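This view holds just a subset of the chains, kept in their places.
Each chain gets a letter, A and B, in the order it is written, and its residues are counted from 1.
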Amino acid sequence: MADGRSGSLNGLVDVDNGVVSREIFVSEEIYRREQERIFARAWLFVGHESQIPRPGDYLVSSMGEESVILCRDREGGLHVFLNSCRHRGMKVCRYDEGNTREFTCPYHGWSYATDGALVGVPYAKDAYGEQLDRSRWGLVEVAQMVSYKGAIWVTWDRSAPPFLEYLGGYKLYLDLLLDAWDGREGGTEVIGGIHKWLIPCNWKFPAENFSGDRYHGVSHRSVDMVGIGPSGKGRRDMQERNEARWLDVSFPELGHSMIAFLRKHDSPIAPAYQDAPAVADYFRRCEEDRKRRRGEYWRLFGGPGTVFPNTSPLARQPRTLAVWHPRGPHQTEVWRIYLVDADAPPEVKDFLRHYYIRYSGPSGLTEQDDMENWNYAHKASRGTIARRFPYNYEMGLGRATRGFEDHGLRLPGAITDVTAANASEHNQRGFYRRWRQFMDASSWSDF
Amino acid sequence: MSDESAELARLLLKHEIEELLYREAELLDERRYEEWLELFTEDVRYWMPMRRNVPRDELEREFTREGTDVNWFDEGKETLARRVKQILTGVHWAEEPASRICHMVCNVQVLTAPPAGPSAEIAVKSRFLIYRNRVETETDLLVGKREDLLRRVDGSWKIARRKIVLDQSVLLVKNLTFFF
């Protein structure tokens, strides 16, 4: 391909015809360009407010390849800083989380307040005299930050559009993850422990898979045979899904997407969690409350999705948020948090926790096989001949509609109804359309 | 009981436990998972916490908590049995083709005195090095400690509780389709 830094990506990504070159997954040059054009400019998820409730609390997180500090200053304000000293670059905080008044660098002792200000400089007066302008040498802070219903989003680019504009119509779908199950705004919290692990594949394999891959049932056949669902069978409780319309929702101009479901008009609440009466009761009550609060919108529920570029909500049980951090073209580090209704009863939280663990992540019976497939799909795509043959994204080409409406319920986004088709690659095409746009644009003004 | 015969009793017990743990490794690595499951009591707790980097004076925050937090494993026999069943389906792609796994078991410590009665429980520590190699060149190495509670059931020892302390924070392998 042409030099990935400057050249165009013409021919590598042709979503109109549903073909995408393997180069974009395995090329070093394209990877480096992604760091500059996507991860240094896009809005990224770094953590949840419930992870740092008190002033001075901090969580070391990641943006693209880099370590960042998410912390709450002494007035309770949120900040995200590059985790690198301005003097000689030392990683100022090597702990994962905690509470502190300052971050003191272990190399020469510069110290930074929780608002990033350079507050301590050994021998400041004697050694630097008046020379050192501390105001210019505080920790590097992100250009924009938003806390949306507890989820904290940031970008390095001051010219990036505001988060809600970046999110656009996808807000409705992200809310399916972040709102309480009974329909109240917000009200979710992270339960302790972040799953962090490495996968030997490019970050886009999981990002596109979560964006809307309904098609990889064969990957999980063994789980369907064994049964880990909340009612003891299959992977999940299927009834409410089976009674619903299946919608692949994408915002191609934004890159976001989700697998969604729409219950039939006046369909009843489907039974679920039959193994656990207390849990079944809880969810039935929540559904009723949501129905009351949301009216027709109660009918909408979600599945996996991706907020461009690398944050993937999963809006049903197990309810999680995954971030696919790039670690070189051939490796991804996953950070996975688990969300519950903050005020759900303990037995419900405990039941869901067990479900998360057996379903998700490296010890999850379901996702273990995803990792295997992403690993060897990536590996088998690196060769000279392989790179000459693009991937196929034709499924459901040209079936999407805008202005979706069902019994007076309007849904935003470009939507492909796959109730009959079972699956489409509509969402993945939207993801790569946006990816192409980011990679071609030299600045936000070009978008 | 004389000192020496007490010593001897402890030694015989340790031998018995080592044979159990080596037997377990043998069953796992020979992929005889159903026999392996029989080494656990019905009420077994199988727990592997995650680990955080924290200041030396706050090490109590190092581990995620059993029964409360999200862990790598925090389950009972039913879920363990489902994991075994999954591998045996032959379509659990992450273990198809089957990995080549070796459990090296070291530093076996019996922390309890030999029990008098027929039914009893003892605490045992051991360390593991797990080597996994699969397909062509894919290779993983996992090292850490185990804390087992063993219970004598019908004259033979079974594992009633296992805590696994893996010496990693970010998990350096893509999945955990094997057992510790």
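In the analysis below, a contact is a pair of C-beta atoms (placed from the backbone, for glycine too) under 8 Å apart; a residue touches a chain by one contact, two chains touch by 3 or more.
These figures come from a predicted structure and were not determined experimentally.
A.B. asks: Only one copy per chain type is displayed here, so what's the full stoichiometry of the complex in this file, written with the chain labels?
C.D. replies: Full-complex copy numbers, labelled as displayed: A x3, B x3.
Criterion: only the chains that are shown with their structure count from here on.
A.B. asks: CA centre of chain A versus CA centre of chain B: separation in Å?
C.D. replies: Result: the chain centres lie 33 Å from each other.
A.B. asks: What residues of chain B sit close enough to touch chain A in their complex?
C.D. replies: Touching chain A from chain B are residues 48-50, 52-55, 58, 61, 64-65, 67-75, 79, 82-83, 85-86, 89, 91-94, 135, 138, 169-177.
A.B. asks: Where on chain A does chain B make contact in their complex?
C.D. replies: Residue positions touching the partner: 94-98, 191-200, 219, 221-223, 225-228, 333, 338, 350, 353-354, 356-358, 362-363, 365, 367-369, 371-373, 375-376.
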